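Left out: one protein chain. Kept in place: all the others.
Let's look at chain A:
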Amino acid sequence: MDRQPPTALLSPQEWEQLLDDFASSSNPSRRDRWLHLPLLDLAVSSLLRRDLPSHLKPLLLSLVDDHLPPPLPSSLPALLASLLSFPPDHPLRDHLLVTVVSAFASALAAPISRDHEAPHLAALVDALLAAANRPNHAPDRAARALACDALRALDAALPGLLAEALGHLYALAAAERSPAAQSYLLLLASAARHAVRLGRLASGASILAVAGPPTPFAVPAHLLSPLAAPGASVAPPSEVNVRDTRKVLALLMDRPQVLTPAAAMEMMAILAEVASAVLQWAPAIAAHIKVQFGGMVHSSSPMLLHSLLTLFVQFPDAFGAEDERTMAHRLALAAREVHRPLAVRLLALHWLLGSGKFRNLVPGLARWFYPAVFDPLALKAKKLDCLAYVAAGVDGEKVAAADRASDQATRLLDDGLVCVSAFRWLPAWSTETGVAFRALHSVLVGAAPHSTDGTSCSGARELLNSTIFHHLQAILVDMASEHQGLVPVIADFTNRLLACNSHRWAGERLLRTLDECLLPRLEPGYQLASYYPIFEKIAQNETVPQHHLIELLTKQMVSLTKKHGPDTELKSWSQGSKVVGICRVMLKHHHSSHIFLPLSHLLVLTIESFPDLEVRDHARICLRMLSCVPGKKLRHIMGVGEQPSGVTPSHPGSLYDIPSPRAAQDLKSMPDLASYIHLERVVPLIVKQSWALTLPNFSVQSRPSGSILSIQDVSSAPSEQENPTGPTIERIGYRQETLRVMDSKVTITFSSSAHFGKIPSCHIPFILGEPPGSGMDIVPIDNQNREESSYCASVTIELEPQEPSPGLIDVSVEANTENCQVLSGSLKPITVGIEDMFLKASVPPDTPREGVAMYYQDLFHALWEACDSSTNTGRETFPLSGGKGSAVIDGTRSVKLLEVTPKVLIGAVERYLASFVVSVSGGSLVTILRGNGVIKNVMWEENVPDASVGADALVPYSPDNNLQLHLIDDEDIGVGAERYGHESKREMGTMRVMIFLPPRYHLLFLLEVGRASTLVRIRTDHWPCLAYVDEYLEALIS
């Protein structure tokens, strides 16, 4: 042999390691490192090594058998050589033989290479045939048997390999008397089968003819040919081969009792095939088969029983009706034999139901299918299948004695269910319950099986009218009314039918029955909640009228309302929510016209009297939808977008979850709430960019340090929208993913780090204000979509500033989502500017209307003086009315030059400051402003610009300024402009502006309006505001 010895032998330790790596389940990659070695060669060549421990050697062969990939044909010669040179009495020889033969069988396939493969195969078969060819040699009978088995394995892998040696095999099998005879017989049978499959029977030559001695063996030609092996011939068998086949069969069937059950199973399978091939020409074989194998009906071996069953099917003429009855009876009884393994008892029942031949006999065996109390539940379940089959069949026979038959059917069902009747009080998930409901289902589909195409089912009409179906419904109704714990199981049962295309009608009928028979039995109260799963199913189904259910739910709401007390808040809320939830389901699945009246009554009742606010809210939404949205659209609306992004339901798809009470949702889970709800100011701020100055403990009294703690940006992004006149504060549009809110309102809360006092939260009743058809969907808005948003509401925020400064107001929103979770999140903050602090000074109540302007002017002058820091150290004390103390004013003054034309300035003042103007002086200015008519009820002083005003200017005029007068030719100044077109004075006049800054400060402007610029003199008793005022004035004219 040209076999290369392995380059390196593995040590015992390496083998141990290798085997361990191959056995490792946890880390399959460990074996990879060995795969480069010629493991097959190494393993086989190591078998005879003396340095390897003996326990390791069988493992090496197992490695080849079980873990290495199928060997390639090229490795076969080496394997064969190992086998042939192996000591015959070595304990591992059998194992090696098995390994080598398995390798040959799995590596070779027809066509076999004539030069490379066939010689080795022939050598192997030679060796095996030689071993087998010593009949009745006593001591090596086990080895001879194994050789036969090996030949059979090769024959199975290479069909027809031994077809030409059939005569020899026949002789060997006939001669052998030792227990090894079994192997010889099986080998003969197997070879004969392949001869039949190859179509040899049609040949004129006898299949038993032999050309010479069994060895040397030659691989038959058909395995060497590249053409596919011929299929079974349709040609009839030749006479000689009918005879010879009968001869072979006679030997094989001679004494089947000498076979073990396992071998008998194999033998009977082959026999059946071979006998079938000649049965037409030798019909007596069938009778022979019955005689030889019929006795196995009493065997306790399941293998023999099952093999006999297959003979019943393959040789129907051999076994008569009586035999079939005996067999069926045996099978029914086999399931009762407690010594048999459970699986076998189950199989026996399957065999009964698995063939039409025996299935027809099942009804006559009904009494044997009664489950016994100690039968395992699996067996009870299968016996109940049989009883269900009988019951369905009995009931289906619409014969004269129909009543009696129906009685029998229902009695069978009742009797059968007794063994799992414990389910009536056991928990719903008990195995007994599962088995019982499985049986109920079995009855149903037994009576009305699915059709082959799965779309319809036969016997639907019959079943609906059948006693058994009525009885089944009665069982379920009773069960539901007496055992609330089973309601979910009944709901599941119904659902199973509803989900089936073929049995939907049965589920619907069942629901109607529950509606008609169960609902009247139920009383309102807390325990009614157990039935909600069924109610939900009823509400979902269009074919079930809803009035019973609505009536019951109405009673339930009344009952819940009555029982409500301090201890039952949670219960009322939970149960009420569920009831409204069912109403919602109804809305979704029914035409509103059918349910309108009773359902609206129920909802109104809830809205009016139910103790829980949230439930009332929820009911209100439902009522609104019921009354405003057309049914079709409503169902559509309710069907889409069940969940908004970012809202995680606690349990999807169920209405009946109890949410953790009022637990606010994590803000992180709703990061983009701001994209759904948008707040905008009605009047945009003039100051686009601002900042806030925060002072610690600022007060007039403790002012000294005045250190600045922080300066922060107030508004980061200007609101750039272009329709400032729109009333929009909140815009809600529809698009993309929808946010579904179940409340009738959204609650908005405000908070701020600025000193604005407590800002009350407010509710936006957005749903109720919504026009019909819009639903409750809220979708993110973007700029393109804004115009489409059809919903907005105004929110007014009242501040109580403790000091007049800009600031940010944080806004958060809370709402209830569909599944009663509380949804909350932040919106974009609202920017508050200094201008929001501008208020008109209040007028004493006794001031006559015509004296208001004068009062303001006087007040202006008084404050102007008081805030002059040059007088009296800038501090004046005013006694308060009523003599309860005095107000102290610490004045500050400043000045600002606005380099704009009067046209711009006047426009800005008229637009933003008109209500704060106290007086206007100077002829041209008076003329213009009066003509414009925006500023009213002020003191007009047409002449005498107050000289004193300009005298104390801190910064009179900028030297860079061109102080030359310009002609005013801007027509836009207004009506009065023309009249001043020739005005030569540099000054056009002055305006006095007085602003009250809450809580108790003032801001005074004296605007000296010039042709090219305007000087603003500022005085205030709240110096920090000067910083914002400067910015404000800049923004005013920009």
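We adopt the following convention: contacts are C-beta pairs under 8 Å (C-beta built on N, C-alpha and C of every residue); 3 or more make two chains touch, one makes a residue touch a chain; residues count from 1.
We adopt the following convention: contacts and distances are computed from a predicted model.
Protein name for the hidden chain, per its UniProt entry and selected from "glutathione transferase", "Glutamate decarboxylase", "Telomere length regulation protein TEL2 homolog" or "MHD domain-containing protein": "MHD domain-containing protein". The residue from A:116, A:298, A:591 or A:936 that touches the chain not shown here is A:298.
Interface note for the absent chain: among A:18, A:192, A:223 or A:272, the touching residue is A:272.
Of the candidate positions A:216, A:283, A:316 or A:376, contact with the unshown chain belongs to A:376.
Residue in contact with the omitted chain (choice from A:238, A:502 or A:927): A:502. Although one chain is not drawn, the whole complex shows that of A:317, A:337 or A:798 it is A:337 that touches it. If you put the hidden chain back, the residue from A:47, A:146 or A:925 that touches it is A:146.
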